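Have a look at this one before I ask anything.
Yeah, one chain of the complex is gone here, protein chain that is, but the others are all in their spots.
Letters are used for the chains, namely A, B and C, taken in the order the chains are written, and counting of residues starts over at 1 for each.
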Amino acid sequence: MSTAPTRPAGPPRLALRREWVLAAIILAIALAVGLRAPVFLTLRNALDIANDSAILAILVMGQMLVLLTRGVDLSVASNLALTGMLVALLGKAVPALPLPGLIAAALAIGAALGWLNGWLITRFLLPSIVVTLGTMSVYRGAIFVASGGAWVNDQDVHPLIKALPRDTLAGLPMLVWAALAVIAFSVWLLRWRREGRELYAYGGNPHAALYAGIPVRQRLVLAYTLSGALAGLAGLLWVGRYAIAFTELASGFELTVIAACVIGGVSIGGGVGTVGGALLGVLFIGVVNAALPVIQVSPFWQQAIAGAVILVSVALNARSQRSAGRQILEPQERTAAPVTPAHGAAA
Amino acid sequence: ADKIALVVKSLGNGFFDAAHQGAQEAAKELKDVEIIYTGPAKATAEGQIEVINTLIAQNVKAIVISANDPDALVPVLKKAMSRGIKVVSFDSSVRKDGRQMHLAPSSNALIGQKLVTMAQDAVGKTGEIAVLSATAQATNQNIWIGEMKKVLAQPAYSGLKLVSVVYGDDQTDKSYREAQGLFKSHPNLKAIVAPTTVGVAAAAKAVQDEKKVGQMFVTGLGLPSEMAGHVKSGAVKNFAIWNPIDLGYSSVHAAYAFVKGKAKGQAGEKISLGRVGTVTLDKDNEAAMAEPFTYDGSNVEKFAKFF
Amino acid sequence: MKAFATWERVLVGLVLAVYLGFGNAIDGFLSPYALADSTTNMSEKALIALAMALLVIAGEIDLSIAAIMALSSLAMGTAMQAGAGAPGMLAAALGTGIACGALNGWLVTRWQLPSIVVTIGTLSLYRGLAQVALGDQAITGYPEWLSTWGNGTLGDLLGIEGMIVPIEFGVMVIAVIGYGLLQHRSVHGRRIYAIGANPVAARFSGIAVDRYRMALFIGAGMMAALAAVQLTGRIGSTRPNLASGWELEAVTIVILGGVAIEGGRGSIIGVLLATILLGSFTFALGMLNVSGIVMAMVVGALLVGAMVLPRWAQYGAWLRALRRPKSTGTAAGNAA
């Protein structure tokens, strides 16, 4: 194909087809479950799923920024838990703190932890998977150290923190609003800001990014810092939602976050991924998670099913993303001439 | 001083912290005892084995353990015993050949009974109930659920119908989601019984968030400090727990008796547990400390200060 | 690629520091029994770390390796319950390990998927299957020979009094030697390095890259099965959460051992040293009664610190390395 399609101004919308397929699958699952348990198709349930997925969506937006740069942030769940714990402790120590103060604290703590990842990675040229594997343990341990191993329980969690995820505005819970705000921010960053486009550029070709004059180091640090800040925000919401903070909070959740990104078509290899796709990945996990208990799948099966779903979806992704080749031959000639070689017959 | 190690399933758990507090009390009472409070990062048997190996190397006098797996710890604990270390399991037991005695916080039958009666107190004579457990493998959880089923089979409780058992893996978010799933799949549910401290708090939170307070009740085994808020909100009428402070205290006393040779680990033997009293070993060298203690609006505030 | 490069020297120094430092500070740390016990910490993990090392050198990773252990242990237990003897049980475990590894390898080579994603998926799948099969049950009652394998000493095995070196340690030593010879002295090792450094060029050079990838995944499955047999023998029970989280410990060992996560570099000696370092260090911390979670934190910090320290002095190392034109490692690998 040699004629370039003309399209409206803006970055290319990647893998559009794939996203529709994913959306269709999600819809199909929802309908199938709805047939067996009509309660699944109620608005109430939709809101529940949105609510359950909100925190995951926030984390996925952050993780996506990092994945775009060919990195990975394994420390998000630990960051979430540590920030959650620290904010809970702060709220306990300073009950007079207003909500903006708490949110600012969560963002700042999360951002600081994320920045540390970014700094270690860029300053010492370390692979992100190694650094965040290390900080994953370090942050987790820090919760234990900070809290002395004690839990912060329902009655000790700052009332404003507890109220935050539950309050509603225009019929939607604040949790969902928070996620929407983060999504809007991600779209703005990735589509309309230089920084966001440069994350795609760096992920696509890190070596070239340097020649192109992209301040690579700042961009990488930005990605990790934002991932951290969003994890911090998620930590605040998590602690508010479940009204508890303890060492093992959200442990293992990083794999869910990465799985959501991958299902949503964000490439581990960097440079590829869209906010819409990632959101569909989140929705997919949200719907499946909500569906399993409703259709009373034995809890023993849940993990196996989750694994199988990840495998199938990445295999499908890989298939639809496979490039169509370069096509040197002219199309009409190609269709005219059969592929089977005439000479090859006499073997 | 004699070193007695208190090995718990994992650190950072309020229940075991309270047991540790009791152990320290016992140590103070017994004068020449030093408590080592330790446990693995994750609640696995492999992690506990690593911890026990280091304790053996330190030549502790006794190991008091709540096991993540009744069988997996046997070989390493046998090794410990062969080097002269006394082994007492508490809370969650070790298989008989891997310890000198087991101190159960309460007998399983008593707990099963208690869980059912609390459910009945909350919802009345009839209604659907469901169980929210920890992991599907947790030994004590499964025994208690089994005992509950036995009790429910009795005619006196025929009105209560156990409709589902779900597993929250002792994770807050999963337990919360499972509780929500129960609301959806069983619209007539009256009570959720969660014999796990993580699950009971998460379920209570879910009831509160779903604005089902008054229609649905959560009960089970929980810590007063975690449950006080939920009792106040009305999502929880009552819950029970043995006193973990007493449990830690008693276990150290029992271990001390073995260290000093006062106890040998024979069936029928009586072992003094200090202020808690005396227990008798059964044929499996097991003993039950006491029946679970019920907490409700009248006393929860008071105990929330302790654990 | 040199077997004893700078990084290995650093590791030797650290190991010595641990033994000398803690040996002085902690009573009984250097006693023969403590030393023997401390090896149980590492023997099984070393087996999966070795397999993981080769995978990482080849530019792949297997996060499902610990889940394969659980499934292999389950297969062995099921075989026992079905009345199989030692050969049957071992065959069941190894067969399962090979099958799981082959599935990983098939997904990676046939579908050209990044192994990190594939094995996150199979991690859930394999553990989930173990959970489906076992539910809340455990398999126990393993025969005596298995327990001896897991808990016995070479002295028991060879009839030498006082030889308290655990059998598992012996297995580890054999595995290290085997892997060392394979990776550093054989043609296959050279090809594995080539695949990790530049899979496209390796393929152009006539190396059957996908066949090697497949073999490495199957090898990882086999080592996981072997480790599972030992671990099951040692603890005498099979549960779905057997060895949970070990995949990350194996990765930690491999990276601490100086294997480059982007592939193409690393040595078996380094992996061995890292295993010993981590094993002895955590054992020493355990003897100081540092709680498990803090220990994990210290190990995490050690991992990051070990990578950071040598580069601390090189200001701007980052820019320099980027400027050096390099072949597009992983991307090229996926395209191949």
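Heads up, the rule we're going with is that a contact is a pair of C-beta atoms (placed from the backbone, for glycine too) under 8 Å apart; a residue touches a chain by one contact, two chains touch by 3 or more.
Throughout what follows, contacts and distances are computed from a predicted model.
A single chain of the complex does not appear, and UniProt lists its protein name as "Sugar ABC transporter ATP-binding protein", one of "Sugar ABC transporter ATP-binding protein", "Molybdopterin synthase catalytic subunit", "NADH-quinone oxidoreductase" or "Twin-arginine translocation pathway signal".
Considering the entire complex, the omitted chain makes contact with A, C. Shown as candidates are C:V12, C:A201, C:L248 or C:V290; the residue that touches the absent chain is C:A201.
Among A:I25, A:A201, A:I263 or A:A291, the one in contact with the hidden chain is A:A201.
Interface note for the absent chain: among A:A104, A:A212, A:V297 or A:V312, the touching residue is A:A212. Contacts to the hidden chain, counted on chain C, fall at residues 1, 185-191, 193-194, 197-198, 200-208, 264-265, 323-328, 332.
Where chain A meets the chain that is not shown, the touching residues are 1-2, 4-7, 9-12, 14, 188, 191-194, 197-198, 200-201, 203-205, 207-215, 271-272, 323-330, 333-334, 337, 339-344, 347.
The rule is short, and it goes like this: only the chains that are shown with their structure count from here on.
In terms of which chains touch, the assembly is arranged so that all chains touch all other chains.
Chain centres here are means of the Cα atoms, and by that rule the chain farthest away from chain C is B. Spacing of chain A relative to chain B, judged by their CA centroids, is 37 angstrom. Note on chain placement: the centre of chain A and the centre of chain C lie 29 Å apart, centres being C-alpha means.
Among the residues of chain C, those touching two or more other chains are numbered 131, 135, 291, 293, 296. Annotation for chain B: residues 10-12, 136 touch two or more other chains. Only residues 107, 111-114, 116-118, 120-129, 131-132, 135, 248, 251-252, 255, 260-262, 291, 293-294, 296-301, 303-304, 307-308, 311-312, 317-319, 321-323, 325-326, 328, 330-331, 334 of chain C touch chain A when the two sit together in their complex.
Interface residues of chain B, counted against chain A in their complex, comprise 10-14, 17, 136, 164, 166-167, 171-173, 176-178, 180-182, 184-185, 187, 201-202, 205, 209, 225-230, 232, 304. Only residues 37, 39-40, 45, 48, 52, 143-144, 147, 149-151, 153-155, 166, 238, 241-244, 246-251, 253, 289-290, 292-294, 296, 299-300 of chain A touch chain B when the two sit together in their complex.
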